[in-house]
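Complex shown without one protein chain; remaining protein chains in place.
Now for chain A:
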């Protein structure tokens, strides 16, 4: 019995337990409310159903949140990712719209490479501001958050650029092996980032810099390069997310693409267990966090919650999620419960425990 208890404790103590539990409860609640919620059907060789939709729609957020996780782990923050989504989408669409054959794969690949290149340059700009010049991350990336929207507008000349390109559309809506392509892109990105950080020493060094910057410097870590790299990586992730968002609607709207996605991404990272103060990061947690946020959005629609109250509903759920998974809050709750019996019982306790 003791063994079961300790195994139970290990499970509860696992950092992914609470986020996963929240996700499970949300899905369960939806299923009770609408029994067909979890059903998936095969139509025209493609799988359809709400769970598939949730996965597909959360792909851009997962991408943005992966990059954000690394930035936050260094003790920084990247507010410019939403604007970067808009810029990269705008560049890709603008280029494709100017070509005679929008359906050519070569055209689309050129467009993607061009947009990705510029996004990486902008990420490097963030990195230089933070790591070389030493501006506080929230201010440094705020510059591009605000200016980037203008930049996206400039690229599209204030218009909504609509394109008609099958290969580009596939990034958002295509299918592979019966599943939406976007799911595979997000999965590949997650595996790539995981390998990039955990197969090298980058992950540990990022955590070290975020955990104690001065101690890391004195251990010989050239933290500037590492921090710089995380902003570039974050911009790269945001660019791919931007492609997906624009591909979903086959058009680029400099004002709307990726609006407020930075806030959802930060939330996903925090729900996933990475501290905003920097230090340890959890990519798996971030992915679950992003799924929780998308499930919540879907739930709001599925339960026919009126648009007036939907934001409030979201806020309440988010607060609950954050509280449940905060160890300090759980400890306080537990302590209060344990303090109810008179002190004599507390004193008796260790005597029972000693022989065990």
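We take it that a contact is a pair of C-beta atoms (placed from the backbone, for glycine too) under 8 Å apart; a residue touches a chain by one contact, two chains touch by 3 or more; residues count from 1.
Throughout what follows, contacts and distances are computed from a predicted model.
Matching "Dihydroxyacetone kinase, N-terminal domain", "Sugar ABC transporter ATP-binding protein", "Cytochrome c oxidase subunit 1" or "3-phenylpropionate/cinnamic acid dioxygenase subunit beta" against the UniProt entry of the left-out chain gives the name "Sugar ABC transporter ATP-binding protein". Within the full complex, the residue among A:30, A:69, A:88 or A:216 touching the omitted chain is A:216. Here one chain is not drawn; of A:25, A:192, A:263 or A:331, the residue touching it is A:331.
Among the residues A:157, A:200 or A:309, only A:200 touches the chain that is left out of the figure.
Residues of chain A in contact with the chain left out of this view: 13, 199-202, 204-205, 207-208, 211-212, 214-222, 226, 279-280, 331-332, 335, 339, 343, 346-347, 349-351, 353-354.
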